[in-house]
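Here's the structure, in structure tokens; my notes come after.
Only one protein chain is missing; all other protein chains are in place.
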Amino acid sequence: MIFRTDLAMELEEQHRSEQIPGIVSQDETVGNLTINKIQITSEEAAQKIGKPIGEYVTVTVPPFSDDVTSANEEIEAMAQQIQRLINDDKGLVLVAGLGNHQITPDALGPKVIEGIIATRHIKGEVAEAAGLSHLRPVAAIAPGVLGQTGIETGEVVSSIVKDIQPSCVVAVDALASRSLDRLGCTVQISNTGISPGSGVANTRKELSKNSLGVPVVSIGVPTVVDGTTLAGDLLQAKEMMSDEQIRERFEPRGAMMMVTPREIDLVIQRAAKAISLAINRALQPKMSLDDIVYLSE
Amino acid sequence: MIFRTDLAMELEEQHRSEQIPGIVSQDETVGNLTINKIQITSEEAAQKIGKPIGEYVTVTVPPFSDDVTSANEEIEAMAQQIQRLINDDKGLVLVAGLGNHQITPDALGPKVIEGIIATRHIKGEVAEAAGLSHLRPVAAIAPGVLGQTGIETGEVVSSIVKDIQPSCVVAVDALASRSLDRLGCTVQISNTGISPGSGVANTRKELSKNSLGVPVVSIGVPTVVDGTTLAGDLLQAKEMMSDEQIRERFEPRGAMMMVTPREIDLVIQRAAKAISLAINRALQPKMSLDDIVYLSE
Amino acid sequence: MIFRTDLAMELEEQHRSEQIPGIVSQDETVGNLTINKIQITSEEAAQKIGKPIGEYVTVTVPPFSDDVTSANEEIEAMAQQIQRLINDDKGLVLVAGLGNHQITPDALGPKVIEGIIATRHIKGEVAEAAGLSHLRPVAAIAPGVLGQTGIETGEVVSSIVKDIQPSCVVAVDALASRSLDRLGCTVQISNTGISPGSGVANTRKELSKNSLGVPVVSIGVPTVVDGTTLAGDLLQAKEMMSDEQIRERFEPRGAMMMVTPREIDLVIQRAAKAISLAINRALQPKMSLDDIVYLSE
Partner (left out) sequence: MIFRTDLAMELEEQHRSEQIPGIVSQDETVGNLTINKIQITSEEAAQKIGKPIGEYVTVTVPPFSDDVTSANEEIEAMAQQIQRLINDDKGLVLVAGLGNHQITPDALGPKVIEGIIATRHIKGEVAEAAGLSHLRPVAAIAPGVLGQTGIETGEVVSSIVKDIQPSCVVAVDALASRSLDRLGCTVQISNTGISPGSGVANTRKELSKNSLGVPVVSIGVPTVVDGTTLAGDLLQAKEMMSDEQIRERFEPRGAMMMVTPREIDLVIQRAAKAISLAINRALQPKMSLDDIVYLSE
């Protein structure tokens, strides 16, 4: 991987010319949105791309369609994809919001958790009395980060999975992308969980069917760009320089700089709201979006 | 229990005239502080007082000694008591900050966790290289509340305890007291854990040696007063009316009102800082208070 | 004034039996809401009630109508009353959010300002290009509090009024009420400005046509109750004791305790959102509520 990115779509773009077998990429337009679906089906393709076998859906909102209608469209489209990848409509779902709530670009996961409607504890007579007996059981947790807790994110989630035994985990995380243009307006949804070493903080343990024993659907939004990657990306816009040349040129100083736009607070706030609404919508299809908006506040 | 309070000291005061066997209460003055120690040694006393057998230490800072010196005195005194009640100086400690970070008077626990120096993950060569091989392993977690997570606080803590196997849990929580005067300037430290049904939120599961399998030291600060209790307390100041009379008079309307002072943000901020420093000091006796202050920020 | 309250409605209730001339009180029901209008028309009535001559409108939302529909009804009803009391639909309006943003129950004013759509700087070609030439000019400021700034709130507002010369000031502030039941679900709108010595913080300068030279519409939400008042209110519920008896009984200890409910963060957040939407709606009648909701976020 030349450029640091967690987006399968960006990795696939870079390797497109190689025509790797075992990768299918498809674009679809829904209203103002672009939905890209990448299927990685062979171990060889997984190796080359640097992403596990599985499906990666990327929903992109056009930057200038900043209005109410497209906001709802976006939520419905994300909800559909989440529902499709979860592929089970009854069991308990554990939503895990990864990241550090004190570092804005890494706070996406914990902020999404604040908007998730937890229902696992509303049971039996109480649920019936409140007219809520049709709700799917949902639990939600923000496990914190290793530096704050002294416990790997994966350990916390795994401990809780063992005890409450969900049928599926939905893991939300901030990602790194190749380009500043994508920060906050792109959402990646995948059925492969979260791989070690990816993400904003770069030190995380695997969260996957392999490590947890249940399917893991991951939802990520790019919120940072690596400094070197940014320089290279700007550079390539004008002049076709090879990845290797750029890397060699910038690596020594740019390597550890993760940058984020000035308006990161707004980016995170909007993205967290949209994703928590989409997850709620996917998990409680019998509730209207209006009711979900009202309950999520 | 006539008045709603989580403070053993207030419960003992109310029953003092009854001369219950199995209770010893002792006051001590250290600089500007008052330290009260209550030992409950018989099951009968535990029943009457409404608190499990064990030791309850209450550290009170005089309201008008609002200066730097007494702040340090307070931290050192609390640290000593915490250390004494933990009664083990080597094993892994899990600090759990209970409560809801979005409700200020209930946010004490989560805010304390932000100041805890987690060290469990600093091991082996890394620790030696950083000169940190002498540190006691500490993990820290804010498990959230049932309404937000769908999982009982006790379940989350218990899941993690099973996996990381600490030798002791330190649980921090906001409490209810009888009097507004005590809010924010009183700290109760006990070796009995946290009992069900106490606390600000009133719906919590037990966190104790019984439920977790390891000793639980609890640290609590009163941050709310029940509306009825407040009215009764103000009333009794002037005229000796019996508890029962007051209760009968106020219960119907005042029962569910938990009130907190206007300056609750400041109260929580100061208390959380003092308690996280005291816990760090108790767990890392080889570090100076200055170093702890610097690392906790 | 026996009980400490900033609500004209509560003061009028207390004096109703006296049949003071120069006071008219009227109740109206609109959907789920109750709207009370009090006209104080004589200096004698103003003296007895402790409020300046003018109109006081109190909008009350029933506590159990916690749904989307009544939220919109509430906003529209408040917007209508604000519009009626401003009584001018073209000139520049300065919205001033009074209070201390660091003390939750006093943060209502500053939080409302965060939601106000400021338009004074969108002028000429820019406004036309953006299709915004029909907007009323609005400026918005949170002047802070004396203890933080060293400048009286009234001085800051007055300095700015002199320079930008609005045709009207809308001042938003947190209030004290007599009863915990009213906190957060009652809004008082008046055309008399803000009187000295009222409000949560108790140390403020007048903000009125008299002091600023332009009409001042004030909007307030009760967020605190005085400790003595609370005790008295609970007491009177059961047993008819005179105001004087209660005062005499509680004053010495309860005088300075301002209390607020445990859920004050939620109360402030919801009230601030509703009021900023209502002000925006009142000032920009050509925009739909949906557009206002979208722009206010």
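Note that the chains take the letters A, B and C in the order they are written out, and that residue 1 is the start of every chain.
Note that in this section a contact is a pair of C-beta atoms (placed from the backbone, for glycine too) under 8 Å apart; a residue touches a chain by one contact, two chains touch by 3 or more.
Bear in mind the structure is a predicted one, so any value in this text is a computation, not a measurement.
Across C:E73, C:E114 or C:D181, the single residue that touches the chain missing here is C:E114. Here the missing chain is touched by one residue of C:I49, C:L98, C:L146 or C:M257, and it is C:L146. In the full complex, subunit A makes contact with the omitted chain through residues 102-106, 180, 200, 224-225, 227-228, 230-231, 234-235, 237-239, 249-250, 252-254, 257-266. Although one chain is not drawn, its touching partners on subunit C can still be listed: residues 102, 113-114, 118-121, 137-144, 146-152, 155-156, 158-160, 162-164.
Everything below uses one rule, namely that only the chains that are shown with their structure count from here on.
One simple way to say how far apart two chains are is to compare their mean CA positions; for subunit A and subunit B this gives 38 Å. The distance from the centre of subunit A to the centre of subunit C, with each centre set as the mean of the Cα atoms, comes to 42 Å.
Those residues of subunit B in touch with two or more other chains are numbered 102.
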